[in-house]
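The structure that follows is given in the form of C-alpha cells.
Only one protein chain is missing from this complex, and each of the others stays in its spot.
Labels for the chains are A and B, by order of writing; each one numbers its residues from 1.
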Amino acid sequence: MKTNEFADMQKELERYFDRLWPICRSLTGNGVRESLDILSEIVPMQIHEILTGTQVLDWTIPNEWNIDEAYIITPDGKRIADMQVNNLHIVSYSTPVESKFTWEELAPHLHTLPSMPDAIPYITSYYKENWGFCISHSEWQSLPREGTYQVVIKSTLQAGHLTYGEAILPGETTEEVLFSTYICHPSMANNELSGPLVQAFLYHELAKLMHRKYTYRFLFIPETIGAIACLAQHGETWKNNLKAGFVLTCVGNEAHFQYKRSRRGNAITDRITEHILHHFAPNAVIQNFAPDGSDERQYCSPGFNLPVGSLMRTPYYQYPYYHTSLDNKEFVRFSAMEGTVLMYRKIVEALELEGYYVNTKPYGEPQLGKRKLYPDTISTEFKRDYLDTLLYLLNFSDGEHSLLDIAIKRGKPIFDFAEPLRKCMECGLIKSK
Amino acid sequence: MKTNEFADMQKELERYFDRLWPICRSLTGNGVRESLDILSEIVPMQIHEILTGTQVLDWTIPNEWNIDEAYIITPDGKRIADMQVNNLHIVSYSTPVESKFTWEELAPHLHTLPSMPDAIPYITSYYKENWGFCISHSEWQSLPREGTYQVVIKSTLQAGHLTYGEAILPGETTEEVLFSTYICHPSMANNELSGPLVQAFLYHELAKLMHRKYTYRFLFIPETIGAIACLAQHGETWKNNLKAGFVLTCVGNEAHFQYKRSRRGNAITDRITEHILHHFAPNAVIQNFAPDGSDERQYCSPGFNLPVGSLMRTPYYQYPYYHTSLDNKEFVRFSAMEGTVLMYRKIVEALELEGYYVNTKPYGEPQLGKRKLYPDTISTEFKRDYLDTLLYLLNFSDGEHSLLDIAIKRGKPIFDFAEPLRKCMECGLIKSK
Partner (left out) sequence: MKTNEFADMQKELERYFDRLWPICRSLTGNGVRESLDILSEIVPMQIHEILTGTQVLDWTIPNEWNIDEAYIITPDGKRIADMQVNNLHIVSYSTPVESKFTWEELAPHLHTLPSMPDAIPYITSYYKENWGFCISHSEWQSLPREGTYQVVIKSTLQAGHLTYGEAILPGETTEEVLFSTYICHPSMANNELSGPLVQAFLYHELAKLMHRKYTYRFLFIPETIGAIACLAQHGETWKNNLKAGFVLTCVGNEAHFQYKRSRRGNAITDRITEHILHHFAPNAVIQNFAPDGSDERQYCSPGFNLPVGSLMRTPYYQYPYYHTSLDNKEFVRFSAMEGTVLMYRKIVEALELEGYYVNTKPYGEPQLGKRKLYPDTISTEFKRDYLDTLLYLLNFSDGEHSLLDIAIKRGKPIFDFAEPLRKCMECGLIKSK
C-alpha cells in the first residue's frame, strides 16, 4: 500500500486482518517476523532483534521458538489437534516431540475448557519447558481412552532472537507520546489482532497531521518481555520525556469504550482521555489502574510509574471468549476498529492543543471591542456561547489553569477554544506560558 | 430622609423606586448625576468625576453622553419611539440626528425582539458610534414601508466626565468589605434598579451596627467601565486588604436566592455566604464563578482575583424579561428587596463574628464547673445543646479551625457560638488568635 489515504479504512482493516490471521505468532520466532513485515506496509518500521540470553531488567530473553507441524494421531488413525487447522491447538513454546503415548500418559498434556465445550483454549508455556495441545472439550470427550496415540511436534526451541518493530513520527520537541501493542498472539481477533491493526492505522492518521508538538513512538512488541526489553532501553529516558502513553489492546469489538487509567490516576493521559470520552463517548467506562491486564503493568511498575493508560473496547477478562478460539472474526467489527482509531486521533489532537497560556492583560477585562474580538454589540443575537468561551479563556489563562482545566470549567470540549485561542494569540492578548 | 430608621422599609423602597424609575441613565451623563443625588438622601456619598480620555487599565474613559429628546415621525405623522414615553426607545449613546429617511434607510437602525413582540429591547452602543431606536416588534410590523420618516435625536456625545458615587462606613481595621452596584441602566427594575436600592438600604442597616471590625465601602458605578476605573485606583490595595466583596445586581424579584461564588471559590466571602444560606435560605442555589454577568468579571479578573461574589435573586440571563421593557415594577417585589437587604446584613454579622480563637487550656477539658460554665449537673434536663456548642468551641479553638469551621463541624449557625464565645473570653478560657 503506497498511497497516503485509505479510501475505506474498514475494508483495509479487514484485508490486513485476513492476511495476519493464519500466522502462528508467539513470543519469538518467524511468525512475529512475518507479521511485522505485513504491518510494515502501513507503518514504515524498524525491526529490532535481541539475542537470546540478553539480560533485560529482572528478566532474560528466552530461546527462540519456531514450529512447522503439530498434531496427534488417535488410536483409530484420525489426525486431531492439527495446528494447520487452528494454531491454538499447540501450546505455545511446546518442546519437540515425536512419540507414542497411552491415554493416561497423554492426558496431562491435553487442555480443554469444560465450561465452553466447543472452544479451544489458548495456552502458553513460555518460561517452563513443556508441551501440550488444546482441544475443545467436546472433542476431548469423544476420544478413545484405550489404544496408542501418536504425537508429532516439529518445533525448535533454541538460542535466537526476540523480534519487535518500532516506528517514530517526529515532532517539534523530544517529548514523547507512546503507543504500544503486542504481536505475540496467534489466531485471535479482539485480543489480539485488533491492537496491532488499530495502532498501524492510527500511525497512518497521525502521519497526516500538519504539525506535531510531540514525537510519537509506536511499538509492536511481544507482550511482557517486549515491554520489559523496551523499558530496559528507554525507561530512564521516558521518566523524563514521556508526556503520555497508551497500550492498545482489545480494541476491536462493538462495545462502549473502557479507559483504564495510568497508575498515577491523574496524568495528562488520563485527564485528556477522560475529557474526550466525556464529550464524545459519554457511555464510556473509566476504571482505575490495576496491576493486571497487559503491558501497562510494566510501564506502570513503581520504578517507572509512567503516564501510560489504555483505551479499550471490551477488555481481556470481561468477555468469556477471551483467550479462546471463539475470539474470532465473528466477534469483532471493523467499524469498531475504525472508531477506535478515530477516538485515539481525537485524544492526540486534544493533547497537541493542551498547554498553559497567559493573558497579557490580566487586570480587569481587556477591551475586546478595540481588538475586534467582541461580537457586534448592537445585536442581541450575537453568539453568547462564543463570547463566553472567549471570556473563560481570558479569565482563567493565568498560568495556573491549562487549556484543559479551562475547558473542564467551561464544560465544553477543548476544541471549542482553538479558534478564540488563535485570535487572542494573533493580537497578543494571550501568549504561551 | 433624615431619620435614622425606616418605619417601613418596603414602602421606602417603593418611594425611591418610583422617583428613580423615569430617569434616563446611561454610562455617563446627567441621568447618572440625578440618580446619585437621590440615593444620597439615604447614603451620604462622595461623588467622583473622571475626565473623558483618562486611561484606566486597558480602557479609556469615553465621551460623556447627554440627551434631551429622541423620537421618530412616521410618514403618516405619528410620533413613535419617543424616549419621553419610555427611555428604552433610544439606543444608549446614540449620536445626534435630525434628518429624513426612507424605510430602507431607517430599518438598520430599528431594533425589535421578534420572540417577545410586545417588549421593547434594551440596546447600547457605548464603544462604537452609532444611533438607533428600540421598539416593540408588533409596532414595527405596523409601520408603513413607504414614505418619509423623520428622525430626531437631540443628544451630545463629547468630552466630559464619568460619574460615580462612593460611601465608606469605617471600622476598627482597614480591612475592607466591598459592595458594588451599577447605576447605568435606564428604566428597568430587577436589572437594575434593585441593585442600587438594596445597596442603599443595606448601607443604612450597617450604619446602625454598634461595632464594626471591617471598613465597608459602597460603590454606585456605571457597569464595567466604572469597575475598571475603581480597580485602576484601588485594585492593588484591595489585593492586600479586601476581606470580602459582593456585586449587588438582580436582587429585586420574588425567587430563591442564587449565590455566584468568587473566582477563588473558597474565599471567606463564599464560605460565610454559603453557611448563612444553608441555615437561613436552604433552597438557595450555589453556582461556581463564570466570567460572565456583571462587575464580578472585573473584580475577579485574573490579575486581581479578588474575593468578590454575588448574592442575587433571579440573575441576568435566567429570565426572559432581562434587558427589556418587561423588566418593570410588575416584575419585582419590594418585600423581596427587603429580604435581600436582611440576608446581606446576616452575612455581614457572620463575617464580623468569624475569626480564629485559641483555647488557653487545651490539655484535657478545662473544668467548666469551677468557672460556672457548666449547666447544673444535678439536673438531667440541662441543655445538652448549649453544652455541646460550648465543648465544640473549646475543643476546636486550636488556632487552626476558625469559628466558621467549628460551626460547620457542629452543623449549627455561627451565631449559636456568640454567647459561649463571649463567656469563655470573659473568663479567659478563650482568646483571639
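Brief remarks on what is shown
Keep in mind that, in the parts below, contacts are C-beta pairs under 8 Å (C-beta built on N, C-alpha and C of every residue); 3 or more make two chains touch, one makes a residue touch a chain.
All figures in this text were calculated on a predicted structure; none of them were measured in a lab.
From the options A:75, A:96 or A:121, the residue with contact to the unseen chain in the full assembly is A:121.
From the set A:135, A:219, A:300 or A:351, the residue in touch with the chain omitted from the display is A:300, counting the whole complex. The chain not shown here is touched by just one of B:124, B:359 or B:402, and that residue is B:359. Note on the undisplayed chain: of the listed residues A:29, A:165, A:222 or A:235, the one touching it is A:235. Looking at chain A, the residues touching the absent chain are 57-59, 91, 111, 113, 121, 123-128, 130, 132, 224, 227-228, 231-232, 235, 263, 288, 290-292, 297-298, 300-305, 317, 323.
For chain B, the residues in touch with the chain missing from this view are 359, 361-367, 369-370, 377-378, 380, 384, 387-388, 391-392, 394-398, 409.
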